[in-house]
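One protein chain omitted, others in place.
Presenting subunit A:
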Amino acid sequence: MADRKAELERKKARLEQMRRERKEKELSKTRNVGDDSKTSVKSSGSDASGAEPDDILREFGISPAPEGSPATPKKAAAQSQAVKEVEVPTSVSHTTPRKVRLSVAKVNETSIPPRENVSYSKETQTIIADPVDKDARGPWDYYVLVYDDANKSDDDNDLDFIENLEGSSSHAHQFRGHGHSHGHGHTHKMPHVEMVAPATTSEEQNKEHKKPVPELSEEEKKQILMSEGFQKFFDHSSRIVERALAEEVDIFADYSGKDSGGKDDEAMAGERLKVNRDFYDDKWSKHRIITSLDWSAQHPELLLSSYGSNEDATNVPDGVALIWNIKYKKDTPEYVFHCQSPVMSSCFAKFHPNLVLGGTYSGQIVLWDNRVNKRTPVQRTPLSASAHTHPVYCITVVGTQNAHNLISVSNDGKLCSWSLDMLSQPQDSMELQHKQSKSVAATCSSFLSGDANNFIVGSEECLVYSASRHGSKAGINEAYDAHQGPITAIDTHRVPGQIDFSPYFLSSSFDWTVKLWSIKEQKYLCSFEDNSDYVSDVQWSPTNPALFSSVDIMGRLDLWHLNHETEVPTASVVVDTNVALNKLRWHQTGHHIGVGDDMGRIYIYDVAENIANPKADEWSKFVRTLQEMKQQATEREEDSTLLGSAAPIR
């Protein structure tokens, strides 16, 4: 009973509390009517029914759609305290019903295709090694098991022992003696393998000391001169002496002049591209058009150049490849290679510093080696239908140190991949065809940066194609149509950096233009039309993402810096009015450009450091430049479609 009473009393107290709170709330509402706090307003507003606010507001002559919150509370406060209800919460406006017609909208889809994991197998056939020629080498390749005794015998005793004995057993002991003298802790009892030295007795050793110098007859002299050892020695020493003689040390080097010149962009405009030197060999490069240039990866001072045929001379080889050196002042090539058919493309084998590859007019691919003293190729691919039968214009080594292939594309659209160990047959071959089995007449190709599978090809039919070697989409994928002349060169972007520009590539063509494309887009981004003749080559700078260079057949070398100017080249120089420039190649440092003409001369140009070196914001600026180009491209597209639809005036 007492509990019940306590409970009842508690309940009563609670009820009274609640009543008091309600009263307080109501009082505070009337007091706080003038505040702007919406929370108290809303809570009170929620108590009221929907009709009352409208009625109250109509009293004040306010339309059912109030404008803003500050006005209404003040008015309500001004009127009277009888108004317990407050303004309508302002977030929702009128409640007049609107006619809504609902319908199903189009389905909005997003699709990201899966990446295809391309896998392929590679096999190589090892060449059976020749049996060991016992006569040619010394008897050093016999091995003998030697057992160590637990007791180390005296060295002196061993030596005495040797002098008395002859034959193979003595060597073992001799070596064991040596072994003991060298190895101090040599007390293991297991046999170990040692080399066997030829038997030398004391008499023979004496003889070797006293060899008289015999007189050589003419015959013997000639023989020595013809011998391989002498040839090697002579070649090596004459090379070194030639370099030493040609060297001139320039004592007037002015470091202060260079520093001041670098800061002033405008004044040094003429200095942006400067001829450093030129390479020309009267015997080997005269009247030959330079068909390709390549810098060595392992020795950055070596430049490989390949030449076409010399129409004037008759009994000289048709194809020549020379290796020049820019480190030394001598003006003869380091190495001379030649072959029977004009070399249309060449490259250093990227992972083999001694091998040079050339693709010829006959479709044959030749391999030269600078370790042997031969000027003719050491390996050739067969001239058969399984390899190439048309000129090989594109030759590249792709892959990594341990898994690389030589890829060659010939003018009939055939792509072969070879292993450098075995050039007798291609590992894999593919016909590049675009729609309705139309072969691509390839003139140039370039692999995407860091990708051994996807590449782009330029053709004589004025189209650029993107293709892949493996995978479900092997072969030609897309065609980019905008040029009006055969494509002479294409180059993909390969400058590493935080922002990746690898989808962008350049193409140059006979239609006097260079165009910048993205692999993802069908239409080109920008067209560079400053040239007035065939543009023969174009290449991105290897260090600066917004810089590229082009040459045309009027002898002009242009440098385009897209972050500065996209309408005209940033620097332009004419080599010589009478020559046509055919090829250009940037040096890996981005500071030199090698340019080849059609008369057999190579010019090395120095690029001013302030242009060649990218600044820190070069990448982000280039992103913006590309965005502007994209906008212009879409505008151009709209204009052309509008024109196409015969709209008279825009």
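The definition used in the following text is that contacts are C-beta pairs under 8 Å (C-beta built on N, C-alpha and C of every residue); 3 or more make two chains touch, one makes a residue touch a chain; residues count from 1.
By definition in this document, contacts and distances are computed from a predicted model.
Novice: What is the missing chain called in its UniProt entry, if the choices are "MAGE domain-containing protein", "Dynein light chain Tctex-type 1", "Trafficking protein particle complex subunit 6B" or "Pyruvate dehydrogenase E1 component subunit alpha"?
Specialist: "Dynein light chain Tctex-type 1"
Novice: Among A:110, A:532 or A:577, exactly one should touch the missing chain; which is it?
Specialist: A:110
Novice: Going by the contact rule already stated, which one of A:313, A:499, A:568 or A:642 would touch the omitted chain in the full complex?
Specialist: Looking across A:313, A:499, A:568 or A:642, the contact with the absent chain belongs to A:499.
Novice: Across the whole complex, list the residues on subunit A that are touched by the chain not included here.
Specialist: For subunit A, the residues touching the absent chain are 92-93, 100-117, 498-500.
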